[in-house]
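Removed: one protein chain of the complex. Kept in place: all other protein chains.
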Amino acid sequence: MVKNMYKRLKKKNIILSIILLLFSLMMAMPVFWMISAAFKYESEIFDFPIKWIPEYVYLDNFKTVFNDFPYVNWYINTLIVTFFIVVATLLVSSLASYAFARMDFTGKGTIFAIYIATLMIPLEVRIIPQFIVFKELNLIDTHAALILPWLFNGFAIFLLRQFFVSIPFELSEAAKIDGCSEFRTFLQIILPLAKPALMSLTIITFTWSWNSYMPPLIYINSSTKQLISVGITTLRSQYVENFGGQMAGASLALVPVIIVYLLAQKYFVEGVALTGIKG
Amino acid sequence: MKGIKKLIASILMVTLLSTLFVGCGADENSEVSKDATTQGSAASKDTEQDASNQQQTDEKENITLEVYLSHTDVAEVNAAIEAFGKEERFSHITLNVADEMADYDTKISVMIASGTPIDIMSLENPIKMHNWASAGTLLPIDAYLEELSINYSDYFGEAGARASQVQEETYLIPYAQTKWLLAYNKDLFDAAGIAYPSATQPMTMDEYRALAKALTRGEGEDKIYGALQLTWPQFWYAPAILELGGGEAFYNDKGLSNIENPAFAQALQFNYDMQHVDGSIPTYAQAKISQLKAISFMNGKYGMSLLASWALPWFGNEEKYPRDWKVGLAPMPTVSEGDARQTFGVLGGFGIPRSSEHPKEATEVALYLSEKVAEFTKGEIPAYQNYDPDELVGAILANFAEDDVTQEHIKAILLDPKITSVSEKITGINASQYETVMNEEVEKYFVEEQDLETTIANIKKRADEIILMD
Partner (left out) sequence: MTKRRKKKNLTAYIFILPSFIAFMAFMVFPMVFSFYLSFTDWNLFGKIADMEFINFDNYAKTLTDDYFKAAITNNLMFTIIAIPILIILAILIAILLNKKIFLRGTIRAMIYMPYVATITASAVIFTVLFHPEYGPINTFLRSLGIVNVPGWTMSSKWALITVILFWIWKQLGYSVVIFLSALQGISRSYYEAADIDGATAFKKFRYITLPLISPTTFFVLITSVIASFKVFAEVQVMTGGGPGTSTMTMVYHIYRTGFEYFDMGYASAVAWIFFVLVLVVTVIQWIGQKKWVNYDA
């Protein structure tokens, strides 16, 4: 009886796997297209129907990207800037979210509401005054200008706050009774429990800052300091898109994002749940 | 411990508050550059007089010009900049050419808006020039031209001089011009058994249509189209502006939209018929969805293509754009039999922003660069009139080694003085928005959601509103 049930479950799982696999293959098609375009001649890239495997494999796109442009610089810059942004976001936002979720203070509701409100202001509206700020601070053409604005991340604060708020208050009460300061409670009790939320925040922040386009476009002038997202669009010349080259650069740029995703999603394993809480 | 916390808090508060005063800094900056500008012209008046006295003047301080170009890979411009570096009379001027920028328009807007001093910028076409000029970004350079005793018509021709102006003030220092022509796929003509068009005598639009129909064959994904057409509006309004004399004709003599002139309706109908009745060119929908670009002509599936002179170097680039077919060139078709020969194109070049701190020097340098581009031409048709046409022809011809294109062809199509070149884009007030509105309505017409009369009526109404906007 149990064996039959087990067999049926397994069969269900396999069918499910296959359906999901097909579905996800469809969703992954843009990436396949990007890679395929990177190996094509310019006039064939947008040909329809799509030739997934190009008739004539054209390697010059990659050559152009590496030889004619400081692609390696862009790559390293993007890695460094993104790293700092993710670290800064995790540190600063978890502190702030903790306060909003588990502490009581005057003005909490108002400040939080304003923080959320800022999510609604599109970057295009803020960019010119922000540029003026950085100009006055002499931070134009520096990576600091790219990292600093992320110290305020309304999205991250909101996300973590939602998570922190659903951790039972009994835990922190117990810790305080034992003599823990607020900060220690934060660091040693709450943070470890928030790993899934922190991991999803890492994935999202990494993706956003890796693909961020407008800030590096506006703040960075030197080609060697530029990031990948903007750098590859400089392959465009006045009348030719050079899309193949751009796709060569963009495909290589996908690798870190995918790696971060695969590593972080390991924390999304069923069963790693709150322990020690009864009812 | 508590005291330190308070100290930290107050320091941070102060830093905080000081950032709020940043806004005032922006005003200061713009005031400063305004002074610099006036100072610049006052100072240059002095040096003018000194120079005319032929005195050894030590007052030529070293100045640096900030140059922001939309593309840093134009061979002619780079050659011109190199020549500039060796020029004795400019030894006190250094050019600081910025790195290649992505999304030039957005980026340069932000820079100028925040008061960054820029001396020379790119003006790629008339619509952009109009935009920047009407927004007050650019300096009119007529005063400096007078000081330098430069006659614009001598430099760039009557039409060129006029095209560099907005409301009688000169803003553009052009260095290149483009002209449109017709390219055709000789192999496809052979396959259809049709004789090649003449390289010296233009065909008419009706002949173009008939040829396209004859060349079209096949169905579905392997279809060969008689001609390539993109979603760009000049493809449909070409006959209209050729008949009416250029982009200025989008405005009537009252300054309002001239779209009700029958030439436009005829042009629209003509193009619509080619798309939907003849099926000889890709429909607007197909062109948009398939993201057709000018370079698509190189894949050999189109019998002909109207294209601009900047596309000619592609034919010579075997590495990037290999093709196994031969190409031929023909002049831009005329509207009716016996019409005077015409084509259209744009002037592109440099402009001097208001935030420049050395506008007179910048103007001088820009003009010099324009002259040098003409000297070192590698295929761009220069705007400056005094150049060796044989060099230009030679450079263009180099792209057609195996195509049986001759010097006579190129001269006849591009350089014949009998050909008038009219402006390719809407030229006038609020051209950018006018074009947007026109494209929106035309799109609906071409995807068969709206009839011709409604389209024209809508364009007229909306364009007039836009023109009257302040």
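The first chain written gets the first letter, and so on, giving A and B; residue counts start at 1 in each chain.
Methods note: a contact is a pair of C-beta atoms (placed from the backbone, for glycine too) under 8 Å apart; a residue touches a chain by one contact, two chains touch by 3 or more.
Since we're looking at a predicted model, the values are computed, not measured.
Asks: So one chain is hidden, and I want to know which residue out of B:Lys60, B:Arg162 or B:Lys288 touches that hidden chain in the complete assembly.
Replies: In the complete complex, the chain left out is touched by residue B:Lys288.
Asks: Quick one: which of A:Val65, A:Ile85 or A:Leu148 touches the chain that's been left out?
Replies: Candidates A:Val65, A:Ile85 or A:Leu148; residue touching the omitted chain: A:Leu148.
Asks: Could I get the residues of chain B that touch the absent chain, sorted low to high?
Replies: 5, 9, 12, 15-16, 19-20, 22-23, 26-27, 30-31, 34, 105-106, 109, 112-113, 131-132, 135-137, 220-221, 285, 288-289, 291, 353-354, 432-433, 436, 439-441, 443-444, 447, 449, 462
Asks: Write the list of chain A residues that the hidden chain touches.
Replies: Residues touching the hidden chain, for chain A, are 13-14, 16-17, 20-21, 23-25, 27-31, 33-34, 37, 46, 48-50, 91-93, 95-96, 98-100, 103-106, 108, 111, 115-122, 124-130, 132-133, 148-153, 155, 157-159, 162-163, 165-166, 168-169, 182-183, 186, 196-197, 199-200, 203-204, 207, 210-211, 243, 246-247, 250, 254, 257-258, 261-262, 265-275, 277.
Simple rule for what comes next: only the chains that are shown with their structure count from here on.
Asks: With chain centres taken as the means of their Cα atoms, state the distance from chain A to chain B in Å.
Replies: 38
Asks: Quick check on the complex: what are the chain B residues that touch chain A?
Replies: 19, 22-23, 25-26, 70-71, 73-74, 98-103, 106-107, 110-111, 113-116, 124, 221, 290-299, 310-311, 314, 319-322
Asks: Can you list the residues on chain A that touch chain B in the complex?
Replies: Counting only chain A, the residues touching chain B are 41-44, 46-49, 56, 60, 127-129, 131-133, 135-136, 217-218, 221-224, 230-231, 233-234, 236-241.
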